[in-house]
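One protein chain omitted, others in place.
Each chain gets a letter, A, B, C, D and E, in the order it is written, and its residues are counted from 1.
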């Protein structure tokens, strides 16, 4: 089985780190592909960037040549999943929902530690829409931006642990790491706090394996029916973006290169 | 005061009809500008198209030369509003929320009549996230696609009335017309059913006037803080889309032309 | 267009201050009338007084000779609106709901700063019934009684700012001033906190203009159908209250005087 | 123990019927007093009449000479209870909440059969505010007005049974009779449907006995603290209503007469 | 009328204390029987023990020779009630729900003081399922285990008062004592805090009297229909437990002894 993991931003080092987490989580026999959009923001820290990224991710999916069996969307609290569900006939998992769902398997209430405080309402809204907010005890930001997470790894872990402790005090029995860029930090945080820590990328990979393993995929009878035939000008975008056609410079990470070592 | 009304799709005839409704609703002294994205789907009937449209709308806003005092987003149940709120320092109204809010001023419970059944859960989710679902008695589709609304106007009105009657039977005391393309049909539906009928475009224009009139605008302290400075490749998209640079052919409706008659 | 603003208590100085706020908010061409009940409590700080006031307001409405196009009820968190909606065929706006609705147009979550702590659950219940509580981050009292607000204006503003700061800390991105007696303080609070501050009287006036401007009024098909014909002894009350008939002493503010300067 | 049962309208025959039901429910040693307001509507079928009645009930309570140990308010879905809770230092039970609470002791979900359809949202709102709506499967009207209930008793029972059957089909396991004027019909409805039927007057009397029996009364620390001292003009109303002072003609039912046979 | 009060654990001293509270609450003419299961945990502080106790209580009920008119289940936050409702044709009251219901008769919001923190989510879930959580301001643990409550009565009362004070600060206007083992402490806590304190055992006894007094019992049309005939091996358990048949040693409290002084 081949799972495509989509980093929603254009920062290739984040793609690499997300791919490493996904690969570590994957069962034997599962191949992990990882990529990012061909254009768009280098990190996503708000609605504006989230909406751009959603379109860039859909564009990437529409133009990708390689087949895959499931998609994992690795943006925490970000929009776009429903669009991919309409576009693809393979299952689409999202790290926000997957983290919350796995956390609910492990404890009565869960909490989320994320990056900036401004993302908190956005994450709560995604969980609300997903029908998963009821058992969420708290969502709290560390104050670190997405790209700052990698700057001082020691400090990052400390701040996450400190924030997670508050979340546990607020009633969470399980912690979800609320940013794709926190991939790989779960063990350290769990050891410090004595509670299970769920990495959304890992959870989503396992759930993708689960759904594919049972031969199931997205329902097409209503919300996620395929798009109706219609005129969409300039679509797919990357085919109309001049630098792409000219030089390919926008391809931050060459897809084939990314997956060659799997 | 100048209000920009954004048709989320690229169909210029819909822009014209939405502008007419907005202009009819506007107070003396309010200037209505109307436009649509430079690229994207001709109609929006699902999440995939909605996410494309959201990016196209943000792109249009980022490259528009003309100043305005408030934005009205004329897509019913569609994403993107929060992105525009971050991007702009003027208030942003949305016809989904505005219709629901005005309906709640007029009756105890309201209902929505929309186009296709597949849009129903999407609209309910928008209302849920907006905190406005509690007093929504029902959302129901007519089975007519967005562009089909204009095909047989007589039949369109009949089907809307029939559907609205079911919604009233389900407890709605006020009806919201759940598609920008239904603009202008409110009076006829109201006459047939004996209940107030709210057109979201008209409601949003009045609320934009209200908010601007009081000197208020979007809060920037948390959810809708301006985007942080960062690299966004290929942004704004329309500046990188080759047909735009070459011929301008993508400009479905010339903005200055649109507003010349105001 | 003529909007009647009803101060729910009998304190004429509050009527004057509410009228000033309403007048400042009104569009050119909108005439503001303001009045208060002919009898009842001098301020409303609980359910008992709220219920008396509701009847006194309805009595005032039933006996008022002057026509108007919309009613704004200027009691925050107080009962009575639904009764006025049944009685009148013009739209009825309420400052509690209007403040919350306008706040939801400006931010993701809002909060309310009110007078006494005892009013907090009452306000929350009104917002709950109105279907507007979901995005309310907090309602908090300043500890100042309604009539104490005017005693030391400097101290009043300081306490409101201090309380509003807590409400922002609790997640509110917009502040609603939760008492008709706080009319006119919005600018100062907004300046101190850097968040939009909504005055319910101003919001309700704009919404009244909006609804009237679109030719809409309260739905009569269910909840707010006109009262059925029946015997109501001693109604309207003010016609049976002896001091009214004898000396008119109960008329705290002469209606014609109030409106003479408009 | 002496329980005062307050019919919210001025129809003495309804007071008599409510008193009979209350008396039948009362334990040995419980004395039932029953009365109605001195002025106001003959029946309550909407918000306007409900608000008048709330003030009339508070007026009646404020001027009543006789002491009692608990108050039962016999209007279904009607406002006013919180005002009485502030005014009195004895417990105040309400038939809406009492019926729902007793029903929840007897089944998983309950339903309400009431008079006119227009009362349905009003009843749902009372149950919502009371925190008791979650297990309410349905509220449905019979189409019979309050005073029509007594016109053709046979037809009344039939219509109630028919409506209750729909409510059971909607998931209710217990039926609440949603009007004080339905007092005494519970046994017949229960026999026809095979489900428990709760009469709110009877339930409230038992709960009043329960609370008084344990020496408990309303909490005064927040929501229901006694009214603050202040000027209330024309209060109590009945002392200022001229017919009252002149002839007593407004006294629909003489209180002492009512209770003499107990 | 005869009410059976079931202590869910096997600690006879707790049965005695619960019986004393029940007896003090009972009306003249109400006979209180009290007992505990024949086997199972000595105290219940979690789900595992709760589920064992539920079966042990059902076993006790299935084998009890004595008739009774209502059952009061005296475990706070514990499972089992619905099983007893199916098994018995008399009403079944539970101290969790009864405490919450009586508290809601006395104030706008209530809170619960319980034993260990680990019980908090369990209690919240019971209240949620019962449809009574909405007006619960807080549930908080004292940190004292069930059997520790009796160790140092002075300290126990102090800790309960301290915890209750926090619960009041969180918005509760009434306190529920959240453990059968706190029976009898209500007066002291109420005196210290100035808010009504509800003992669930007392409340449930009064509600049992209420329901029985009106001739009502559990609905059998859906959720609580009697068990269908089927093979249940080893049932009733106590008839198959060897010590019971041999020596009766498991009978922690002889039932006839318990009730002899009534």
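Keep this in mind: contacts are C-beta pairs under 8 Å (C-beta built on N, C-alpha and C of every residue); 3 or more make two chains touch, one makes a residue touch a chain.
Small disclaimer: the values here were computed from a predicted structure and weren't measured.
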Decide which residue listed in A:174, A:189 or A:234 touches the omitted chain of the complex. A:174
Residues on chain A facing the left-out chain by the touch rule are 25, 27, 91, 93, 97, 101-102, 104-109, 130-132, 134-135, 168, 171, 173-174, 194-196, 198, 202-203, 206-207, 209-211, 213-214, 216-224
Omitted-chain footprint on chain E covers residues 10, 38-43, 45-52, 54-56, 58, 79-80, 82-87, 117-118, 120-122, 125, 128-129, 145, 222-225, 227-228, 230-235, 237, 240-243, 245, 250, 252
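One rule holds for everything that comes next: only the chains that are shown with their structure count from here on.
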Check the residue numbers that chain B and chain C use where they touch, and answer same if over half are used by both copies, otherwise different. same
Per-chain Cα centre nearest the global Cα centre, belonging to chain: C
Farthest CA centroid from chain E: chain B
Distance-wise, how many Å sit between the C-alpha centres of chain B and chain E, to the nearest whole number? 55
Taking each chain's mean CA coordinate, chain A and chain B are separated, in whole Å, by 29
In whole angstrom, the CA-centroid distance of chain D from chain E equals 31
If I count partner chains per residue in chain C, which residues reach a count of at least 2? 108-109, 121, 171, 222-224
